[in-house]
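Comments concern the structure below.
Certain chains of the assembly are absent from this excerpt, and the rest are unmoved.
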Amino acid sequence: MKLIIALIQPHKLPDVKEALLEANIGKMTITNALGCGQQQGYTETYRGVIEEVHLLKKVRIEIAVNDDYVKPTLDAIIKGARTDNIGDGKIFVLDLVDCIRIRTGETGSDAIG
Amino acid sequence: MFNKIKKFLLMPALIVGMLVFASYAHAEDSLATNIADMTSSINTIWVLVAAFLVFFMQAGFALVETGFTRAKNSVNIIMKNAMDFCFGSIAFYFIGYALMFGADKAGLIGTTGFMLSAAESTSSWHYTFWLFQCVFAATAATIVSGAMAERTRFSSYLVYSVLISAFLYPISGHWIWGTGGWLATAGFVDFAGSTAVHSVGGWVALMGAMMLGPRIGKYGKDGSSRVIAGHNIPMAALGVFILWFGWFGFNPGSTLSGMDLSIAHIAVTTNLSAAAGAISAMCFVWLKFGKPDLSMTMNGALAGLVGITAGCANVSPLSAIIIGTIAGILVVMSVEFIDKTLKIDDPVGAVSVHAVCGSFGTIAVGLFAQEGYGSGVKGLFFGGGLTQLITQIKGVVAVGAWAMVGGIIIFTILKKTIGLRVSAEEEIKGLDIEEHGMEAYAGFQVFMTE
């Protein structure tokens, strides 16, 4: 099992969700985040002071999947999020030791879906 | 204020003096002068207070429009609302007022009184009248920003706001309220401006929203309408309360006289129609969509207010309730029609509230006007036959056509020159950051997914 963490542009979330659904992946957890990367920030001008803002709004998606789902998930995220512009984002893949469904107490692969 | 102190001390003296003086012969003349002075004071105070209340409606519009749109465009929409008033005031001072209330030319336009030149002394009634008319002009201008929210270029909007306050609004305003205006002469009744103010703003708004096209994400690939929820509903609701509050200046103040005791009657019809509008919109939405939607209910209250504005002096309280009730239902149907059938994206329902209910309200005068109320005109339901009704419809159509044509011309020119709409990227990131370089809610975690 793997835990996939994707950081994408906020406005691509609907597209990513759609792509994931097409790939039959319907469960995920989303948080909002601020990202610092290659993408340039923007300048803020407030009361005569100009400042570069480097922390840009990002959406962070966490998806736990069984190993055979890793590839389709990654593909779907890329399909939904890619625009070929800097700032499109990153995906991180972590090993998942265990997964438990609180409602039933199921564990492992069964609990993921 | 040194002056003030003098006055403050002089007052008792004045009173004593007056008493003494009055006991002599020929006192009547002086008393009559006093009475005339007091009448002027009463009128001035009343109309000024009303103007202040109408000014405050600017805050109401700003809050409603901000609350019903997304956080990322809040700074922008507030700037638009504030600046259309500022530019509008200046434009109305230099040009608009003269075109609207100057000496008539062919029933079409006023020609004198630029820069308040008609006011010869500081005690001139022109000052009072100007302020009241200026905040009216600004109301017409500000209506448009709501329908064009979240995608209009800021500089374009500024140009538009000068043009509406300087030309578009004053000219049709002259027709209706100018001495010698052709609609005024024809007997058209629009007491406080359902047509002169609200529907002018509303029709221009319709043109603007149409020419801009919908916000990104407003319609799905299949053309289905989607929810773009407002980000601060309590703020929007406060805006509606402020508008309602301000409307007590808008309608009763339009007597332009505090000596006219019908101000109270007008305040009552205004209040009852607003209440009825909110109730009917809420019930209608509840039946139709299963839940009492706050944003539609608020639109309903505004619909009731706009609806009664033309006839507030001419109809009975019961008729006001009926007018408000119809307006409340109309606004819901109109919002749906414009959104789902016409597929024109009006984020706050400005067109439905101001153009549709404004037109309805004006026509309603031809139906509900009653003898014994206001100017004494009689509508269809109260023995007046079709005469008034036809006049009303004529006015609605003429002014509507004027506003729409004017709107198209202004927006087409802007589109061809400065450009009317921001870039897609800017729209997605939010106009606040791109146009103004700042966020409305720094520090808050705001989710922006479209």
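Chains: A and B, in written order; residue numbering restarts at 1 for each.
Operating definition for what follows: contacts are C-beta pairs under 8 Å (C-beta built on N, C-alpha and C of every residue); 3 or more make two chains touch, one makes a residue touch a chain.
Worth saying up front: this structure is predicted, and the values here are computed from it rather than measured.
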item	value
Composition of the entire complex, counting every copy that the file contains	A x3, B x3
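Operating definition for what follows: only the chains that are shown with their structure count from here on.
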item	value
Length of the line joining the C-alpha centres of chain A and chain B, rounded to whole Å	46
Residues of chain B that touch chain A when the two form their complex	217, 428-429, 433-434, 437-439, 445, 447-450
In the complex, chain A residues that touch chain B	10-11, 13-14, 32, 42-46, 50, 57, 59
